[in-house]
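Take a look at this one; I'll ask things after.
Just one protein chain is left out here, and the rest sit where they should.
As written, the chain order gives the labels A and B, with residue 1 at the start of each chain.
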Amino acid sequence: MATTPNAATPADIPGNSRTLSRRWAGADEIAHLITLIAAGTLLLITVLLVYQLWVLSAEARSKFGWSFFVTKTWDPVVGDFGALTFIYGTIVTSAVALIIAVPLGVGAAIFLAELAPPKLSSSLTFVSDLLAAVPSVIYGLLGVFLLVPIMRTTIQPALKKTLGFLPLFQGPSYGIGFLTAGIVLSIMIVPFVLSVSREVLLSIPRDQREAALALGATKWESTWKVVVPGARIGIFGSVFLALARALGETMAVTMVIGNNPKIAASLFSPGYSIAAVLANEFSEATGNLYLSALIELGLVLFLLTFVLNGLARLLILVTTARGSGVLPT
Amino acid sequence: MSFRLAWRKSLNVFMLSLTGLCALLTVSTLFFILGYLVWNGGKDLSWGFFTHLPAPVGEVGGGMANAIVGSMKLLLLASLFGVPIGLLGGVYLAEFGGRTVPFLVRYTADLLNGAPSIVIGIFAYALVVMPMHHFSTLAGGIALAIMVIPTVLRNTESFLRDVPRSLREGSFALGANKWRMIATVVLPAASRGILTGVLLALARVAGETAPLLFTAFGNRFWSPGWNQPTSSLPVVIYTYATGPYEDWHRQAWAAGLVLLGLVLITNILVRAFLTRGTAYERT
Partner (left out) sequence: MRIVKVLAVLAVLLAVATFAAAEGQVLLNAAGATFPYPMYSKWFDIYHQAHPSVQINYQSIGSGGGIRQLLDKTVDFGATDGPMNDDQLKQASVPILHFPTVLGADVPSYNLAGVTAELNFTPEALGGIFLGKITKWNDPAITSANPGVKLPSDDIVVVHRSDGSGTTYIWTDYLSKISPEWQQKVGKATSVNWPVGLGGKGNEGVAGLIQQTPDSIGYIELIYAVQNKIAYGRVKNSSGAFVKADLASVSAAAAAAAKTMPDDFRVSITNPEGNKAAYPISSFTWLLIPSKFSDTAKRDAVKDFLKWMMTDGQQYCEGLAYAKLPKEVVTKEIKAIAQIQ
């Protein structure tokens, strides 16, 4: 969400006409207070959220400490819990998603920002925005019934044949697993990469492009060597934003990842992600330690997305605010 | 023409078409998804789907009337709790705020907006379900409201800031004090944009499944009042899609089509009509 910095700043306007409505004196203060409470509610919710997760995960934190993050076991029978397999699954699926989505999204953004006529650009952006609005359970539905069979019968065997010497593409083709989850995620995050990258690219001033073109550069060279480097940091921002989205995505991943806490080199292998284990086990965890371990996973996920989102917004802000001041190196 | 120039020219054409291909691929995904859902779910949409309760498990037939009403009730609660807080908070940021507090609120709103929905679900479980000892429509509505607030707040703020200075000055010149000016001039001027933001936020949470799993839970029957677990479209789609029954799968496709249709239609109408003349930007 971008605010337009050049609009009037209403808070500056002095409240200088008290004469007519004296009986309303103090009403401004009340209005101020009410709106402040509303804004404060948002802060309160966030603080309460972190507090709840922190308190409810106390048992797991004190029992496992930092070793929680490097332990592979997830054994509800004996009450031994470690987050490593879930962290691994979350990272691997998100990485697959980024590898596919970033080139696709940035490429499409370049097309929309630099090449397409404005009308076409805005209608395609409209469609991409609609894509971002598709609920994740719908992606899961298509994943289960459409993508999984295709992966099992066509894509995975083909990958095994061509790239099978890499440990990434070995093992039996189940159809579900890291790779499938990553692909579903990538489709889900492309619109985010696209729309933010496009905005960042558009914020790079016209004259830089024109200067490059005047020097005899081709359209592609001016784009790739001048515009994109100028927008680099902002594009990184869009990637972080998409990454935060991918890490926290729940339903679509739960439906196609295989739900098996396992660390495997092969992308064909079934795995588990933090969000998926929460969706599956949270309402049915028996025992306080089990529950508290799950909540600690939730806390980890929340803090992770918190940091990534913060970083992303900072990067986007830096590029769009710098404007023309920067020349690519 | 030198070899180098020819190379640069062809690289130019190649890379530019590649970016075009990327755009085409991205955009066509939506049409593919929509087409596939219509093809798979369209034939199973019947009157009964909208008016019947689900059949006992394993039996063929039944509909999703309770899930559709359940989703509507959840959205209603989400807007009842979420919209006023978001709206007033936005007013604060745009009209009253100083420096530190608005910065903090704005930043928190963006971060909460990006928080994983499953975590919001856990929070609502701990906040509402555990103390009340009830899964309920209320708990689900609160979970969704938490997701609505940051979007509405940031939207409201940005539209209020876009209201021209001249309008405010005119109002002041007539002797209105600040809150009257906001209520009678600024808010109405920005109302189309704000409404857009609200509707898009609701369309987004309408499809959320994860926060409802352990708050609104599920229900085979109608859920009277607000204090009982309720069925909702996204959760039913999830359950039916992962289940073994053919009939469930058919209904999941049909429900998927209904959900996607509602979300897309809302988006299209809102963006096509309400944003005309406003500088609305995507959230």
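Everything that follows uses one rule, which is that a contact is a pair of C-beta atoms (placed from the backbone, for glycine too) under 8 Å apart; a residue touches a chain by one contact, two chains touch by 3 or more.
This structure is a prediction, so every number in the text was calculated from the model and none was measured.
Trainee: Specify the residue from the set A:S283, A:T305 or A:T320 that touches the hidden chain.
Mentor: A:S283
Trainee: Using the document's definition of touch, tell me which of A:P135, A:G248, A:P270 or A:G298 contacts the absent chain.
Mentor: If we include the chain that is not displayed, A:P270 is the one touching it.
Trainee: Where the complex has a chain not shown, which of A:N259, A:S273, A:S292 or A:N309 is the residue touching it?
Mentor: Checking the options A:N259, A:S273, A:S292 or A:N309, the one contacting the hidden chain is A:N259.
Trainee: Touching the hidden chain in the complete assembly: which of B:V129, B:V185 or B:L233 does that?
Mentor: B:V129
Trainee: Determine and list the chain A residues touching the chain excluded from the picture.
Mentor: Those residues of chain A that touch the unshown chain are 73-78, 144, 148-149, 152, 172, 174-176, 254, 258-261, 270, 272, 280-281, 283-287, 291.
Trainee: Considering the whole complex, not just the chains shown, which residues of chain B touch the missing one?
Mentor: On the side of chain B, residues 56-58, 72-73, 76, 79-80, 83-84, 129-130, 133-135, 187, 191, 194-195, 198, 217-226, 228-229, 239, 242-245, 248 touch the unshown chain.
The rule is simple: only the chains that are shown with their structure count from here on.
Trainee: CA centre of chain A versus CA centre of chain B: separation in Å?
Mentor: Averaging C-alpha atoms per chain gives centres 16 Å apart.
Trainee: What residues of chain A sit close enough to touch chain B in their complex?
Mentor: Within the complex, chain A contacts chain B at residues 1-4, 7-11, 13, 15-21, 24, 27-28, 30-32, 34-43, 45-46, 48-49, 52-53, 56, 103-108, 110-112, 114-116, 124, 126-138, 140-142, 144-146, 187, 190-191, 194-195, 218-221, 224, 241, 244-245, 247-251, 255, 275, 278-279, 282-283, 295, 298, 301-302, 305-306, 308-310, 313.
Trainee: Mind listing the chain B positions that touch chain A in their complex?
Mentor: So the residues of chain B in touch with chain A come to 8-9, 11-12, 15-16, 18-23, 25-27, 29-30, 33, 36-37, 40, 84-89, 91-97, 101-102, 104-105, 107-123, 125-127, 146, 149-151, 153-155, 157-158, 160-165, 168-169, 172-173, 175-180, 182, 186, 200, 203-204, 206-210, 213-214, 234, 237-238, 241-242, 249, 252-253, 256, 259-260, 263-264, 267-268, 271, 279, 281-283.
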